[in-house]
Each structure stands twice: as C-alpha cells, then as structure tokens.
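Note that this complex is displayed minus one protein chain, with the remaining chains in position.
So that you can tell them apart, the chains are marked A, B and C in the order they are listed, and the count of residues begins at 1 in each.
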Amino acid sequence: MSRKINVGIIGAGRIGKLHAEHLAYRVPDANIVAIADVFLEAAEKCAADLQIPSAVQDHREIMDNPEIEAVIICSSTNTHSQMIEEAAAVGKHIFCEKPIDFDLTRIDRALEAVDKARVKLQVGFNRRFDPNFKRVREMVAAGKIGAPHILRITSRDPAPPPIEYIKVSGGIFLDMTIHDFDMARYLIGSEVAEIYAAGGVMVDPEIGRAGDIDTAVITLHFENGVIGTIDNSRKAVYGYDQRVEVFGSQGMVAVSNNTPDTAAYSNAEGVHSSLPLFFFVERYTDSYVAEMRTFIECVQQDKTPPVTGMDGRIPVVMGYAAKKSYQENRPVRLNEKLEIRN
Amino acid sequence: MSRKINVGIIGAGRIGKLHAEHLAYRVPDANIVAIADVFLEAAEKCAADLQIPSAVQDHREIMDNPEIEAVIICSSTNTHSQMIEEAAAVGKHIFCEKPIDFDLTRIDRALEAVDKARVKLQVGFNRRFDPNFKRVREMVAAGKIGAPHILRITSRDPAPPPIEYIKVSGGIFLDMTIHDFDMARYLIGSEVAEIYAAGGVMVDPEIGRAGDIDTAVITLHFENGVIGTIDNSRKAVYGYDQRVEVFGSQGMVAVSNNTPDTAAYSNAEGVHSSLPLFFFVERYTDSYVAEMRTFIECVQQDKTPPVTGMDGRIPVVMGYAAKKSYQENRPVRLNEKLEIRN
Amino acid sequence: MSRKINVGIIGAGRIGKLHAEHLAYRVPDANIVAIADVFLEAAEKCAADLQIPSAVQDHREIMDNPEIEAVIICSSTNTHSQMIEEAAAVGKHIFCEKPIDFDLTRIDRALEAVDKARVKLQVGFNRRFDPNFKRVREMVAAGKIGAPHILRITSRDPAPPPIEYIKVSGGIFLDMTIHDFDMARYLIGSEVAEIYAAGGVMVDPEIGRAGDIDTAVITLHFENGVIGTIDNSRKAVYGYDQRVEVFGSQGMVAVSNNTPDTAAYSNAEGVHSSLPLFFFVERYTDSYVAEMRTFIECVQQDKTPPVTGMDGRIPVVMGYAAKKSYQENRPVRLNEKLEIRN
Partner (left out) sequence: MSRKINVGIIGAGRIGKLHAEHLAYRVPDANIVAIADVFLEAAEKCAADLQIPSAVQDHREIMDNPEIEAVIICSSTNTHSQMIEEAAAVGKHIFCEKPIDFDLTRIDRALEAVDKARVKLQVGFNRRFDPNFKRVREMVAAGKIGAPHILRITSRDPAPPPIEYIKVSGGIFLDMTIHDFDMARYLIGSEVAEIYAAGGVMVDPEIGRAGDIDTAVITLHFENGVIGTIDNSRKAVYGYDQRVEVFGSQGMVAVSNNTPDTAAYSNAEGVHSSLPLFFFVERYTDSYVAEMRTFIECVQQDKTPPVTGMDGRIPVVMGYAAKKSYQENRPVRLNEKLEIRN
C-alpha cells in the first residue's frame, strides 16, 4: 500500500483552489498540510472549505515545515522561479504552474537549483493529461498514422481576459499559445526548429492599444520535418474550442470538442446540438485531476514527472520566437538570438 | 456491348415522369419508345420534355407495340394488377410500382399471369437500392453483426398527404408502412411471422375522421427469432426521417439521414446542422435510378429481378395483419385468416 | 451556509462503496458517520479507505445512532423494504437503492411507514440525474418538441451478469428494464397504461434454462397517448448502449452514447471512433454523484426528493405487466390483476 504524500499549496487563487479541491477530494494519496496566500483570507477560506489544518500568509512557513514533502506552486507568475529555488533549497518536490517565468535567465537558474537539489519538478501543462489529447499522442506514438506529416491545432478562448490582465500577460504567444506550443511538442514528439507567426487585432481594439494581438495563426517547422499550424483567437462566441489533428503517411487522428451532453434537437429550422464545455475549468477538470495524481505518484514512487523543467522552458522560447516572427513578419529559428525577458 | 432495351411507360404522373427522366438521362441502355396517360396532355408534355417519340392516351397502344420489350407501370394503383396481366399476356417484361394491388386475389391472379408468361416482374420497392440500406443489408448478410437480434426502423414523412389521398390510400399500414415492411424483410432476410401494431391519431384529427391513423409503432416477430420495431409518423416537422439499425450478436450497424450538405454552424446558441433531404424525390433519387438500371439489366441479361412478385405480395399481407392487430389490439399471425381486400 | 448532514451507509458492496466514495469526496455537505455490512470486513475496508469513523456489522447500530439523520440503503434487495421500515420507525430520512422490493405488498407497507413517519424517501433511479437524459426531459417539459408522440429507448448491457445472479434477479423486466420503465415515465411525464412485451433468448441459452430471457422489445401505451418502445439486450459486444429519443409535433430530441474521448481515426479501412463508456459505473458516475447531492440537499432544505416512493413502486408494477405480457403474448394493462411477488 502506498504512503500518503504531505503537500503544501502556495497560492489560493483560482488555480490554487482548483488544485486544492482536487488534492482534497480526488487524489486519495495526497494529504494537504497547509495552504499559503499573501491574502491570508483567501488561504483561510480555502482551508475551511477543504478542512486543511493550516492556513498561512507567509509561504516560508510551508517551506520550513519538515512534514511537507512537496509544494504546489500556484502563486503569481512573477514569483514562480523564486518559489522553485526556495523549495529546491529545502529539498521539497515541486509542482509549478505554467509558465515557470517569462525571463529565460531566471528559468535557467530555477532549473539549475532543481537539478542540484535532485528534487522532482513537474510543470503544469495539464492538457497533456486530457483523455482526448492523450489518445492522439498514444496513437501517434504507436505509429497508427505512420510518419506524421501535418499537425493542426485549433485553440480558441470563449472570451478575452480583462484588459488589465492582458497588459501583464506577456502577450498572446506567452500567455495563450504557450499551451499549444507544449501540445505541439507533446503530440509530435519532436522539437520545433522554426516558427512563423501571423496575427492581428480582430476581437477588441483595446487589446491592440495594450500592445497585444488577439488572433494568431502560427506555422511550426519541426526538426523531424513535420509542419504544424496553430490558430488562436481570444474570443469564440460559441465557447472554448480545443481541437487537434495529426495527419501522417498511414492515416489521420483528430479530436473534436467535448460537450456537456450529446443531445441533438431537430426542429423545422435544423438539427441543433450543444456547445463545447464552457472554459478550461469545465473542459479540463479531468486533466487537472490526472496531473495531480501523476505528480503525487511520481513523488511516491520516485519517478521522473512526465512534464519536466525543460518542457516548461521550451514553450517560453517558442513564445519569444513567435513574437519576433510576428513583429518582423518572417520565419524565426529557435536558435536565433531571442529576447530572454518580456 | 449490351443492346438497348425498348420500353414503354404507362402513367405520366409524378412517379411516371420521374422514372421517364431517369430512363432518358441516366439509364444509357434504356430507350423510351412511348408513354401513355389517360390524360393525354400529361403524356405529351413528358414526351416533349424528354424527346420520347410517341405519347398516347390508351395504354393498349403500348401493349400492342411489338417494338416494346418492357413496360413501366406507373398508372394508378387500382389498375396495376390489370396492367400486369395485360403485359404478361403480350409477353412484355414488367416493372410495376408498389403496391401491386390492395386485393390479394387480384395480386395472385397477376402473379400467376406473370408466371405463366415467363416474363420478368420487378416491383418498385426502390429503397432496397438506396446506398445506406444496401450497405446495411450487405453487412448483415456478410455476418458482420453476427446473428441479428433486434431491428429498428424509423420512417417518418415530412407532412401528411392531402386528406383526399388518405381516404383512398388503403390506410397507413398499406400506404406508408408497406415500404418499411419490405425493408424489414430485406434487411433481415427472413419472413415475419407475427405483427403487433400500436398507433393513434396525433398529427391531424381529420385523418382520424377519415378512418385512418397517422402515428404507428409496430413490433415484428421474424421467423428466425429476430424482433423488429417500426415507428411511423405522417409528420416530422424536421423533414423526412429514414433510419434503420440492426443489432446482433457481434455488433450493430445503423444508418442516419442524408443531408444536402455537411455544414455545421456554431454560434452563441449552439451547433446547427442541416435538416435531412426534404422528401422521397430528393432522398431516394439514387435508388430510383438504380432500380431502373437493375430492371433494364435483368431484361438485357435474362436475370431474375431482385424484387419479385412475392416481394410485392407479402408486404400487403403484412399491412392487413398490422391493420387487424391495431383494430383488435393483439398480436396477429400472418397465417391467420386476414382480409384480402381493402 | 448549509449545515452538514450526518449519514449512515447500510451495505458496503459495489454500490455501497460507490455511494460512500461520492459522499466522502464529492458531496461536501454530507458527513459519513458510520458504515454497516453483514460482512464486517467489507465495512471496515471501506471505512479505512474513506476515513469513516465507524464500521459495524449490525445495521441496527446505525438505526440507533441519534447523530445520524439519514441512511443510505445499499444492502441486498430482499432487505430493502425492511430497512426502510426500520429507518422510518426511528425517524431517519432514507435513500434506498432500486428496487424497493419485488413484493408489492412489502413495498406498500414500506411506503406506508415512510408516509406515517413523514421522513423523506428517495429511490435510486440515478439515470434521471444523467446530463443527457436530464436535458431530454427538460426539452420535452419545456415544450421544445411540442406534444410528444413517440418515445424510443435503447438500453443494452455490455455483458450478462453471472447466471447465479440471473436466477435471483427477478427476470430481465424487473432487473434491467426497470430502469427504462422509470426513464420512460420520467421523460414523458405521464403514466403507462398498457404494455406489450416481445422477447427471446438470443444471447445465452443458459439464461433461457434459468427461466429468463435476454433480449426484449417492449411497447408502452401511455395514458396521454404517447407510444413508446424499449429495446433491451443483455449483451452488446460494442459496450453499454444507452440512448433515448423523443419525437413530437414540433420536433425531436435524441441523445447518443458517451465516449471516453472524441478521437476519430481515419485509415485506409475507414473512420474509427471510440466505443461507449464501458458500463454503468463509468457511464453514470456523474448521475450517481448528482443523485446523492440532491438527496442531501432535500434533507438539508426540507424538500421532497425528485424520485419518490411511488416512483420506486410503479416500475415494479410495469415489470410484472411486461412479464405477463411476454408470457401470454398479449398487451397487458397495468390495472389488470398482476402478480404481486416474484
């Protein structure tokens, strides 16, 4: 029988609460010892709801707690790399929400700390654990479609985030496409060598004034020859659109959206079916649960997490390459000299 | 190379014109020599449109024309059996629209005439030639679903015919379900032993006043043990609904409706797709063409048509059994003493 | 904020464990105080896994525990009615797995006890809480399809239960179709007046030797005129097949099966997609959770449960009517004199 893993959660915002709830109710082998948030009330509320014994303001109390074996980092992005370093320094295993950081130097320092401390680090690219995408990856890896030739990813949000968030988001490529960059690498099992990004402001001119774009179509040249495209929009009125397709020499595999029900309603106007599940919380619940279970299992059984620090770093590099490509309207190689901070 | 078959068409109403057009344009080995209709103008109009050399009022001119090898009987139902007898008497091959007749004695006399004359007779159960249903039959016959256990047929019209037609139609079981009775026998490849019919007047009370029903759900007990259901409605607001499903020990095969296009439109309200093809002319065009090609080919190559006189007779018996079952609210065996005329 | 409800669970078999897990992890307002099972070890194992404070052999300890406000009856079917009476006698609210009993006299006695004690009783027809079927019911109730005319239910299991279970199951109508009888009443919102059941032994002759059938097609005459059909098979090789369709004057609504993923794989042989979720545990998880949440909420807020004692009784009557109909091969009215025990 497997021993329970004591964890501490840093950050009680939306994603922190979500992980806390899953760890409390759906990951039997996890035991939440404490939750920290700079807004103490948020931590206390979450602790009360989920019967977590301790709620603290200072994350150092979690770092210093010898009972805690692993930390779940859900604090704001600009603190991730420091939290990783601190956790590594005290020998705790780490689950960190994506992105690790927008500054490649800081990412590298954090990864180095993890390496040196020989702790485990899993980065929060939860979509890899989604049953649809997992199935596609398994079929590609099993050779069901032969040699892959073309990859298509459609990834559209139901509505843009608040403009204040947009301003500090790092831009669409680092905030939104980053998930698709990870998905592309995961599905094809090869690195991307070059990126060409087209895009524009089509959803909301306010986003343009904030220096960002809201619509993008990206071409990926993989090292193994595969060509991929990603299309992103900040606003699909019909909801969260998350589809992929991989085409190869022996076939194709594609996944469509998940819906809350399978009802088809036929009337004099047409046949009507349900919209996709609304947004990432509804759509990716299973994958969030599965990534937590996987992390806890890796700690328990001393295995390497399936989403590593490098898996966290590379999509950030891709984001910078896409940004440069868009700005200069030309394909950009990932080994070009790129920005290292946002 | 195959010789052309000279045909004469009897009846230039809706179905007569439809067959004439197919024979003229889409059955290269058929050559229409003449068309007859009691309304001479209808025959003349059709002949002009399709460049048919001769249009006549009296069908005897077709029967007596030695050039004509085969007749296509599309006159009113109450003349079918007589036309068959006349055609058989002059040694012409016969395609006859369904039903042969509503009077079993007359059907038997017509079939006897055909037998004696050794001419070919094909009855117009066109749906057997539809690509969807043909595929289902092929898969069932090939054992893909193992031993069949359950059959489901859904067959709903977009709108009821005029009440004047209803009154002389023979009732829903002989007018509408008759196609499904044929489909049931075709798909399962076994005879029906017993029928239980439930039904009611739900679409239009006028239909009830005309002594008919407009909605029916029928249970079929096949001789080989399969149990089938058919559900009929005279009015599906979303259009012509034509689906079947066969379930067996090793699997299931089902066909859904055909649509004019594959468009899926997603907006804030849902995902919307196109209604089924409107009615039998649009839906079954391919099958009408295929049944004519098959008939012409059977004449050319001296083969037995795949829809025989007995295939025309049995669904009429089933119609009477269903009617009796509905009236007496009990399962009725096909070998019970049934009505022999409407 | 809502107070937690203390519950006791009676029965730690498959369904008992399932409800216990849901109550422990996914129904925040429930608090499991104790679990009982005649096999003490089963109760103890479940208690250990879910951190339930007390595991007992004698269900009386639960009945006598004043802290416990509601009981979840998951013991063997033949004990249900007695458990209900005992719980009612001590004023506890009751969730009881279906069926209440196979003996109508005992059901009536249990329902009378519930009435007298004025406790709440919810019967475990979980499928009503499934998002697919709920959506169909909502659309029918909202008049989206106009007046309902035809109901079709397809309900097929992936594999028959062990023959030993079959022998004590009460027969296919009381064991398997009972869920569909409930579904039929729920979807149409009207009572069934008459039933005609066809069926046979097609899956396994052993089932026939046990006095049961394994395949059934049932016609339902509703009091409001709707005609319904249910088709059942104990074995669909492609998995758990759970579909319904309601057709009416203004449209149709249908739900298809749920699948573990939406992958479509195209190769030279065809387009291949995933089989339905395997069986009821996978397929109906959400509905099991929802029925527990609903029960707890009804207790908390003093509301009448949506699946009442009468909802538990009527499908048993329907089962007896179907059985008689099958045996006598004739439609049977529910107000005929029927068996009252199995």
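By definition in this document, contacts are C-beta pairs under 8 Å (C-beta built on N, C-alpha and C of every residue); 3 or more make two chains touch, one makes a residue touch a chain.
Note that the coordinates shown come from a computational prediction; the quantities given were computed from them, not determined experimentally.
Listed residues A:Met183, A:Val203, A:Ala263 or A:Leu334: the one in touch with the omitted chain is A:Val203. Across the entire complex, the residue among A:Lys4, A:Arg26, A:Arg109 or A:His149 in touch with the chain not shown is A:His149. The chain omitted from view is touched by exactly one of A:Asp157, A:Asp175 or A:Asp231, namely A:Asp231.
Seen across the whole complex, the unshown chain contacts chain C at 236-238, 266-275. With the whole complex as reference, residues 146-147, 149-150, 152, 154, 156, 196, 198-200, 202-203, 215-217, 219, 221, 225, 227-229, 231, 233, 235-238, 241, 247, 249-252, 329-331 of chain A touch the missing chain.
Residues touching the missing chain, restricted to chain B, are 25-26, 28, 49, 131-132, 134-136, 139, 144-145, 250-258, 260-268, 274 (touch as defined at the top).
As a working rule, only the chains that are shown with their structure count from here on.
Seen from the Cα centre of chain A, the chain whose own Cα centre is farthest off is B. The mean-CA centres of chain B and chain C are about 43 angstrom from one another, to the nearest whole unit. Here the spacing of chain A and chain C, counted between their Cα centres, is 39 Å.
Looking at chain B, one finds that residues 236-238 touch two or more other chains.
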